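Now for chain A:
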Amino acid sequence: MSPQAPLISCEGLAKSFTLHLRGGLVLPVVAGVSFAVQAGECVALGGPSGIGKSSILKAVFGNYGVDQGHIWIRDGERRVDLATAEPRQVIALRRRVIGYVSQFLRVIPRVSALDVVAAAARESGAGEDEARATAEGLLRRLNLPERLWSLPPSTFSGGEQQRVNIAHGLAGRHSILLLDEPTASLDAENSAAVVALIQEKKRARAAILGIFHDAPVREALADRIVDISAFAIGRKPAETARAEAAA
Partner candidate 1 sequence: MSQPSYNFAYLDEQTKRMIRRAILKAIAVPGYQVPFASREMPMPYGWGTGGVQVTASIIGPKDVLKVIDQGSDDTTNAVSIRAFFAKVARVAVTTHTHEASIIQTRHRIPEAELTAGQIIVFQVPIPEPLRFLEPRETETRLMHALEDYGPMHVKLYEDIARHGHIATTYAYPVRVAGRYLMDPSPTPKFDNPKMQMSPALQLFGAGREKRIYAIPPYTDVVSLDFEDHPFEVQRFDRPCGLCGAESVYLDEVITDDRGGRLFVCSDTDHCEERRAAGQRGADAVPQAEELR
Partner candidate 2 sequence: MQGDEAPLLVAEGVTKYYGERLGCRDVSFEIHPGEVIAVVGESGSGKSTLLSLLSQRLELSSGRVLYRLDGRLRDLSESTEAERRRLQRTDWGFVHQDPREGLRMNVSAGANVGERLMATGWRHYGRIRSTASDWLSRVEIDADRIDDAPKSFSGGMRQRLQIAKNLVTHPRLVFMDEPTGGLDVSVQARLLDLIRALVADLGLAAIIVTHDLAVARLLSHRILVMKDGEVIETGLTDRVLDDPARAYTQLLVSSVLAA
């Protein structure tokens, strides 16, 4: 495979939701979505709120299914179609290749903030000590007070949880990063810290696909914008948002 081959290549993706609890109502979201992301590139998914950006991002993570199309993920010399991959393959890719920063931190009771981040580093192959050092470094860069490191994040504020979430997503050695509103609920100072971290990942040749509603952040990071409205299927954005919430 040529070293120029994209790390992410979406071809003809189609996604709809079937709401069985509403009499089987079918809500088509997008069709024909095609784009690619190269190493060292940051692509932003653009378009109004509710158009289907989050659904596409989740599909690229394997969290949502797609009705049609391919999601080619490059893993070294091979490529895997995430749309049809076995669950074990998806999990293996998430461990080694694809990192994800979701909009909300899913909190696991009893695990401290530091352990949440260190675990992500260990999953990627780092040893105990290295993982811990990486975790501490990230939390420090994100200005999370040290006194919070040994506490489980369930009692943190939204912004504090989000910073743990980001650290968790960036702690690994992933060549692909998916970012869903990484700076939401962060103030300007912390936003800037996040942007700086992501830029470092870019320089380290990660392929980044993200959703950035914040214009300055988008401008700082995105090399290209792929406007999803071009693929939306005649639905009003608000209805799509409700469909996603109901699913």
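A few remarks follow.
Keep this in mind: a contact is a pair of C-beta atoms (placed from the backbone, for glycine too) under 8 Å apart; a residue touches a chain by one contact, two chains touch by 3 or more; residues count from 1.
With respect to how the candidates were assembled, all candidates are chains of the complex that A comes from, given by their letters.
Note that the structure is predicted; figures quoted are calculated from it, not measured.
Comparing candidates 1 or 2 against chain A, the one that touches it in this complex is 2.
Interface residues of chain A facing candidate 2 in the complex, by the touch rule stated above, are 18-21, 24, 58, 62-65, 86-92, 95, 108-111, 246-247.
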